[in-house]
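All protein chains of the complex are present and in place, except for one that has been dropped.
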Amino acid sequence: MSEFLQQVINGISLGSIYALIALGYTMIYGILRFINFAHGDVFMVGAFIGYFVAPHVISLTGGSLWIAAPIVLIVTMVGCSALGVTIEKLAYRPLRSRPKLTVLITAIGVSFFLEYGGQLVFGPDPKLFPTLIPSSSLINTQHVVIGTNSIVVILTAIVLMLLLRFIVYNTKMGTAMRAVSFDHRVASLMGINIDSVISFTFVLGSGLAAAASLLYASVYPSINPLMGIFPGLKAFVAAVLGGIGNLAGAALGGLIIGITETFVSGYISSSYRDAIAFAILILILLFKPSGILGRHDRDKV
Amino acid sequence: MDLLTLRSCTMRFGGLTAIADLSIGLAAGDLLGLIGPNGAGKTTIFNMITGIYRPSSGQVLFDGHSIVGLKPNQIADRGIARTFQNIRLFPSMTVYETVQAAYSKGVKYGLIHAVSRCGPFHTSEEETDRAIAELLEYFELETVRNEIAISLPYGQQRKVELLRALATKPKLLLLDEPAAGMNPSEKVALMGLIERVRSDFRVSILLIDHDMRVVMGICKRLVVLDYGVKIAEGSPREIQCDSKVIEAYLGEPTE
Amino acid sequence: MRLHKSGLMLIAAIVTGFAISRFEHLINPYYYQVLIYIGINIILASSLNLINGFAGQFSLGHAGFMAVGAYTSAVVTSQLHFASSSMLNTAAFSLALLLGGIVAAIFGLLVGIPSLRLKGDYLAITTLGFGEIIRVIVQNLDFLGGARGFTGIPKLTNFVWVFSTVAIVILLVSNLINSTYGKSFLAVRDDELAAETIGISSTRVKVIAFVTGAFFAGVAGALYAHFVTYINPAQFSFLKSFEIVVMVIIGGMGSIFGVILSAILLTILPEMLRSVAQYRMVVYSLLLIVIMITRPRGLFVRTRTAKQSVALKTLR
Partner (left out) sequence: MKTYSGILAALFTTLVILGCGGGDKGDEILIGEFGSLTGTTATFGQSTHHGLELAVEETNNAGGVLGKKIRLLVEDDQSKPEEAATAVTKLITRDNVKAIIGEVASSRSLAAAPICQQFKIPMVSPASTNPEVTKKGDFIFRVCYIDPFQGEMLARFMYNSLGFKKAVILKDVKNDYSVGLAQYFRQTFESLGGTVVAEQAYSEGDSDFKAQLTALKAAEPEAMFVPGYYIEGALIVKQARELNMTMPIVGGDGWDSSKLLEVGGQAMNNTYFSTHYSTDDTAAAVRSFVTKYSARFNERPDAMAALGYDAGLILFDAIRRAGNTDGTAIRDALAATSDFTGVTGSITIDERRNARKPLVILTVENASLKYKESIQP
């Protein structure tokens, strides 16, 4: 029972990180209808920005992590947002009216570029991520341990998700985003500037990926240029699982993948973990192709 | 016995009823016109017959057998072919290839023969080639046979689509607003062609149009639809005098 | 005479292959090796082109089929290998290639079935998932060596085997596509619904495409395994699938000749970039992005009419 409880906490903590990445995937998909394969690598770049920025910030703030961490978070989010918008402008925008497949391949190209470029610039060896979240155990019994890490991860994820929800549903830009995701043409007829909405979406998505990367790196403090591949892929699976284009779905999908993976690792075998995430995905798609919370697109005749 | 029978068919999308309790009969050799204002549910009926939608309730009988629940390609195999309101040609194909695609189902050889080019392959391909050539000639399309179909003028695209449907050798042809976007003289020519096709290919036709005058000339019988409900049925003359029809069309631009 | 044209072409190709193989020892082994990789990549890209380019089903799981073929054939030859007799070797290897292809085709059927319900991105991620599942399963099978890989595969692949297969694949795909029968593939790709309404079963087309494509991916995997002589699951990850997809896209989906050229180009390019070692993957990825922006329909495809481009644009 105690083992079970521990696994649930491990799972939620991992799942909320997946959820943050998945939100970026799902928003970009909702607006542009293509899989931004480079999203996982934006996540990776976020971790490296944090790696380079954090020591300076920490020394400037006199070592107080409670002040330093939010500053690093903001700097990283700004950095990743700038990267996301740049990628969109340079690589995706020229292709906006082209077949989705072309954009998909371009996204794969961008992903390779960031990974191999990262190996070149940052070096291929793993780096130790500095401590941003003061690590101690909140609950520490013989069998169950809950550290500040897990709690901070879960709380930050919840706050960011609520913030995102507020932006999407209660601001003018959010309304414009929803309009664009519904129909580009109609939205532009309504006087919405599609370009700025898309840029804004990349700002939000990449910012969330940046936050996720800091949380991830704080819990698992080894970062390297290829670290984005699997979390990115899993997050995408989570987005599809929840119903791609659906914010609540992405969060739910992230949690499901995180918890399932943890349970499979703990009770069956971690060697099947990567396969299990995909197996769930395939089953869901076979029985409910639009995902758990997704709406079904009907082929218009 | 009727070739096609719709027996109290209803089609609902969520809370919206697109077709309500509709019954239609079409005898072999008939040319039945289905008219009604925009949004009356005409295309929905076609989608129901061709298996794209499954009716929420009711029966669709073709040649005496129910075709509800069959897939579109199975229904096409039974002998129902259609055209689309917003022409759906294959964007990568020439006119010839488009017709070839319609023949791909009926070739007298299989995958192994296709890839190895032996057995009945060459005989069958020659037969198909001759048949396509005849059809292209009949529709006066032989000069554009190697043009990409969707690069042709609108009127010719309509013809190619009609030809593609006919190439499947249907018993029943469903034409969805074949005259849309044409000028009056083109419309007249097209109606002439449809009438000729009906007799030359011994095919029954169900034709949709929202413009009554287009179909008056060639249809012996008309069904009028409004908001998914059949409001009148009869000869063109009877329909023209029907008060409900006039009411439904009042204020409707009739081009 | 015309009746046997394909057969003659095939025989000519194989005879040429044999003739060249006579001079095998004259070719620098490095070029020889690159040539073999070119051949294997042509098989992989052409077979994926059948699924992606002709049947319009976007698959990201080709490396999985390749893995199935590679491992199946490796098991067969490790059971049947008679080093002493070249006749028996040939027989064993033929059987291994065939079985590799067949088992991969069975997996193709398994993957093809979900494709009946899924489209576009969903299909892409599902096929990617299947590929990864295959890899993970192999990784957990001890009798296949698990993560440690399968060693001691006899080196049976040579120029003749590879380029005979290349000839067969190209001929087969072009014969299929240029036949009336094959038009059903293009029809499903162009407009699935319209294809259905003229009696074409999209189910059948998709399943045939997946099974045939997987078969040849399996054969390519078997050829690969018996050339490299060592295989491990990591070689068949989704990155390998990406590589093959990129070949198809850059060659031009549905262009037989373009895909062959791009398979050649993309095998040689990394070799040419060897001198820039660490930079080469960065250069490669930049090229990929630039090509997609400037020649999105592929490097080797004639430009279509404007109207057609518009129509194709709205397709997916």
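Note that the chains take the letters A, B and C in the order they are written out, and that residue 1 is the start of every chain.
Quick note on the criterion: contacts are C-beta pairs under 8 Å (C-beta built on N, C-alpha and C of every residue); 3 or more make two chains touch, one makes a residue touch a chain.
None of the values given here were measured: they were computed from a predicted structure.
Trainee: Write out, one label after another, the shown chains that touch the chain missing from the document.
Mentor: Across the whole assembly, the hidden chain touches A, C.
Trainee: Across the whole complex, list the residues on chain A that are touched by the chain not included here.
Mentor: 3, 6-7, 10-11, 14, 116, 119, 123-126, 128, 135, 137, 140, 142, 145, 147, 216, 219-222, 224, 226-227, 229-230, 261-267, 269-271, 273-274
Trainee: Name every residue on chain C in touch with the hidden partner chain.
Mentor: 28-31, 33-34, 37, 139-140, 146-149, 151-152, 155, 224, 228-235, 257, 261, 264-265, 268, 271-272, 274-275, 277-278, 280-281, 300
Following the convention adopted for this analysis, only the chains that are shown with their structure count from here on.
Trainee: Can you figure out the chain closest to the middle, judged by Cα centres?
Mentor: If we average C-alpha coordinates per chain, C lands closest to the whole-structure average.
Trainee: If you average the CA atoms of chain A and of chain C, how far apart do the two points sit, in angstrom?
Mentor: 33
Trainee: Using mean C-alpha positions as chain centres, tell me how far chain A is from chain B in Å, no decimals.
Mentor: Taking the mean C-alpha position of each chain, the two centres sit 49 Å apart.
Trainee: As a quick test, compute the distance in whole Å between the mean CA positions of chain B and chain C.
Mentor: So the centre of chain B lies 40 Å away from the centre of chain C.
Trainee: Among the residues of chain A, which ones contact at least 2 other chains?
Mentor: Expected reply: 301.
Trainee: Touching at least two other chains at once: which residues of chain C meet that condition?
Mentor: 193, 312, 315, in rising order.
Trainee: Taking the touch rule as given, give the residues of chain B at its contact with chain C in the complex, in rising order.
Mentor: 50, 52, 71-74, 76-77, 81-82, 84, 88-93, 97, 100-107, 109-111, 113-118, 121-122, 124-125, 128, 148, 150-151, 164-165, 167-168
Trainee: Would you pull the chain C residues touching chain A in the complex into a rising list?
Mentor: Of all residues in chain C, those touching chain A are 58, 114, 117-118, 120-122, 124-126, 128-130, 132-133, 136-137, 139-140, 193, 238, 242, 245-246, 249, 253, 278-279, 281-282, 284-286, 288-289, 292-293, 296, 312-313, 315-316.
Trainee: Please name which positions on chain C make contact with chain B in the complex.
Mentor: Interface residues on the chain C side: 2-7, 171-172, 175-176, 179-184, 186-187, 189-191, 193-203, 208, 254, 304-305, 307-308, 311-312, 315.
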